[in-house]
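With one protein chain removed, the remaining protein chains of the complex are shown where they sit.
Letters are used for the chains, namely A, B and C, taken in the order the chains are written, and counting of residues starts over at 1 for each.
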Amino acid sequence: MIVVMKEGAATTEVAAVVEHLRNLGYQPQVAADALKTYISLGGPGPSFPAAELHELKRMPGVEEVAIPSPHYKLVARSHQLPDTIIHIGEKTIGGGRFTVIAGPCSVESREQLLGTAWVIKEAGADLLRGGAFKPRSSPYSFQGLGEEGLRLLAEARRETGLPVVTEVLSPEYAPLVAEYADVLQIGSRNMHNFALLRAVGEIRKPVLLKRGMAATLEEFLLAAEYLFSEGCREVILCERGIRTFERTTRNTLDLGVIPLVKQLSHLPIIVDPCHATGRRELVLPLSRAALAAGADGIMVEVHPQPEKALSDGPQSLRFDDFRRLMVEVRRLREALQDLPAT
Amino acid sequence: MIVVMKEGAATTEVAAVVEHLRNLGYQPQVAADALKTYISLGGPGPSFPAAELHELKRMPGVEEVAIPSPHYKLVARSHQLPDTIIHIGEKTIGGGRFTVIAGPCSVESREQLLGTAWVIKEAGADLLRGGAFKPRSSPYSFQGLGEEGLRLLAEARRETGLPVVTEVLSPEYAPLVAEYADVLQIGSRNMHNFALLRAVGEIRKPVLLKRGMAATLEEFLLAAEYLFSEGCREVILCERGIRTFERTTRNTLDLGVIPLVKQLSHLPIIVDPCHATGRRELVLPLSRAALAAGADGIMVEVHPQPEKALSDGPQSLRFDDFRRLMVEVRRLREALQDLPAT
Amino acid sequence: MIVVMKEGAATTEVAAVVEHLRNLGYQPQVAADALKTYISLGGPGPSFPAAELHELKRMPGVEEVAIPSPHYKLVARSHQLPDTIIHIGEKTIGGGRFTVIAGPCSVESREQLLGTAWVIKEAGADLLRGGAFKPRSSPYSFQGLGEEGLRLLAEARRETGLPVVTEVLSPEYAPLVAEYADVLQIGSRNMHNFALLRAVGEIRKPVLLKRGMAATLEEFLLAAEYLFSEGCREVILCERGIRTFERTTRNTLDLGVIPLVKQLSHLPIIVDPCHATGRRELVLPLSRAALAAGADGIMVEVHPQPEKALSDGPQSLRFDDFRRLMVEVRRLREALQDLPAT
Partner (left out) sequence: MIVVMKEGAATTEVAAVVEHLRNLGYQPQVAADALKTYISLGGPGPSFPAAELHELKRMPGVEEVAIPSPHYKLVARSHQLPDTIIHIGEKTIGGGRFTVIAGPCSVESREQLLGTAWVIKEAGADLLRGGAFKPRSSPYSFQGLGEEGLRLLAEARRETGLPVVTEVLSPEYAPLVAEYADVLQIGSRNMHNFALLRAVGEIRKPVLLKRGMAATLEEFLLAAEYLFSEGCREVILCERGIRTFERTTRNTLDLGVIPLVKQLSHLPIIVDPCHATGRRELVLPLSRAALAAGADGIMVEVHPQPEKALSDGPQSLRFDDFRRLMVEVRRLREALQDLPAT
């Protein structure tokens, strides 16, 4: 059980809750992320009396008393109070940073990848993404360059210094991908692929886990629990839109999960506005929205010539789009950080 | 057909597109809202040649060439280039403002309504909302105070000066509600109620039209077209979440429609984060997200004692929550306005 | 609380449950529809002890102990044990019959309507459907012939003897439509239009209530409860598909609600396979499926020349299609009735 304090709650309010819990016999602990303060009961202690719950909820500054699902444990905020912060080379995900991951949907050629990598690096991106093994609905679509793609990603990292995120499609290739990648991505189509989750979890490298296209929030956190159950401790969640009746956009971005994940789990969560919408012109406004909702970062597709991309062209940013995005995001980030507590 | 320029497009890029269209024989016109610049072909003129479309799309600064559905006409941006700006007393919706509508879900008593009205007024809200006629799934739930509720709303307006938004449930009551209300609301359950749309459209007062819980964007704009077809010209769209498989939240907020509506229509669009999520603690982060996505405002529920509310308690803000929300929104608004064009 | 016996439960099993309930102090009553037997506790009596529930559920032949929602009352099977049987002229809906309602989507002309009416009559249809007032997403689409359409429907009834089903779009027109129609239809877009439900419920004619495109089963039964709360006692439910991500069909037919409605309510339920799928070639197999799932009938669209229909052409049956459908349905019905109890 976790007491979630409101954004902007006064320190005196936090202290009053801590004192109240102490009087009930607990050893409360306090942690905070960029937005909120969390208080755990502390220690094994007695289970919290139902009769006291109502009063606790009504204390000034208390927003919610979150009781995580009994089905996930290690990823729950009640298991680990402070935010998980993931270090990848000199880069950091979680803990108040806003991390930008960018790059082409698929690695297509040396020129395409390195050209893109330099542009996003100069614009301020933190990590490089690119698919070497591509999950495609049709067996006849371009399936990625495979290991050659991984080698190009490694070369791009050497040249630009950007750590690399790339997708793993099957347990047997997990070790190979792990040789080249800094972050192993598990795609939406594989979020329920438990054998893959186990295989990738065993490797104990950072994992970027995308939400399944029809996965509930509970199932999403349980997929992360699979990774944890194999020893992995560095999981970045990624909301990328869910499948609904609305077809103007490819999927429907569900930003409500951002603050919910913050409440229920200690894991960082980023947003992929490209797959969520399938439309380039929505990427900038929804990136701003993700940041404003409290996301720890975004992952976007960038391509030198989207109209010639072998996959996902209509949702890929051009170089200029991406530069503009970085300027907007940086300034909005500063503005949000400057918000004084009331 | 409308050329949508990217956010932050340079004036020289706009000028180049205008010049290009002139050379093709059009008399282009230019308009801009808070985020973007739009260019119409101007005049009836010849239909745009398909062969030229590709080149137009690739001009620097061009984001998208939007072709509205042939099914809606009067609400399309191609019909009216500049943003519709709606004046309600001294208040304004659209055109770069961020309007906050707040108040209880249901009008329950004089004390509850006036107490809430004064609090939101002092915190800086622009309009007062409150239901006098309530659409309820069960015939045995509280159905609202009816005309007595309307009288209380009028009293609250007299006292606080806040214009009043309230819902109309049937054509026969439309004139009665229009006597008291400044803005007539059509709820989600009635977005497809074409007889009601016609009756309310005839009155020619401002209308707040909420998206149906399973309505596509096209159907949403067509419902607004019904209002226009009866002579109404002041329609505020309201995204309030759509029904999906995810049940952690009551609905799934679809922020992608905000920039899409801006592209396809000249109408303002606001967001209702309370109905979208059904959870109080998500209202602040999603209000920020709505603003960052380009929405023209928000509508939120505020109640002196949400745990005693006759409807929608779990999603209603307490007074302090609302004050905090207003501070955040105001500062974020300022930060976004300060974003310099690159 | 209702004990639902399995299809094909032995009479000795029914008797044992009755005896068991009597020993617990109740006066159980028994009713049956075409498929199953239902046992109510009988009389007000004490509330059923939770400790006995498990044993009751495990008695031979017991399928389920159904506890209806506390939100609906009059439509619940626990309120009225026997199936509601609705008589319309010489026709019957519910209670083991399989009723076929057919006719054009819209009444377009005297020739179209009467030609169709004679064909469906000869093929064995029970009721004639046809829209005089049409709910259309666009204000510029054909909206129906209005009262002229109602007059043509009345003429078709005089000529063929077929009772007439037609839609009501607004409370003010309900009395007018009721002058002409035998059954008042409330369409999917109006299932949540509570003002209309009240106005139509007051008239106390039979009502055909279609499920909203995103309505849960609970909301569907509550809409029927609105009709009952105004005194209407003859409601025919109609499943017509729900809106999902799948677009190969217009909607997704949800046949699971057929046996669920039978368990929870005493009302008859029919299926509309035309609107459910939007594809003519799916109407026959899904009509058979509806019958096999236990539906009390179907409603289908028939048009002399679907390719020239003013609405819903691609889902309308041609005359020959309909004749074939009637042959299939009749024979399958006979086969199902011949199924001997084991």
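Keep this in mind: a residue touches a chain if its C-beta (ideal position, glycine included) is under 8 Å from a C-beta of that chain, and two chains touch if they have at least 3 such contacts.
Quantities reported herein were computed from a predicted structural model and do not represent experimental measurements.
The missing chain, though absent from the display, is touched by one residue of A:110, A:136 or A:308; that residue is A:136. Within the whole complex, the absent chain has one touching residue among A:13, A:219 or A:320, and that is A:219. Note on the undisplayed chain: of the listed residues A:72, A:98 or A:322, the one touching it is A:72. Of the options C:89, C:231 or C:285, the residue whose C-beta touches the omitted chain is C:285.
Listed for chain C, the residues touching the missing chain in the whole complex are 4, 6-8, 35, 58, 60, 63-64, 214, 216-218, 242, 244-249, 252-260, 263, 276-277, 280-282, 284-286, 288-294, 320-321, 323-324, 327-328, 331-332, 334-336, 338-340, 342. Looking at chain B, the residues touching the absent chain are 214, 243-245, 247. Even with one chain removed from view, chain A keeps its contact list with that chain: residues 71-73, 135-140, 169-173, 189-190, 192-196, 199, 212-214, 218-219, 222, 225-226, 229, 243.
Throughout what follows, only the chains that are shown with their structure count from here on.
Central chain by Cα centroid: B, whose mean Cα position is closest to the mean of all protein Cα atoms.
A straight line joining the Cα centres of chain A and chain C is 47 Å long.
Shared interface positions of chain B, defined as residues touching 2 or more other chains, are 214, 218.
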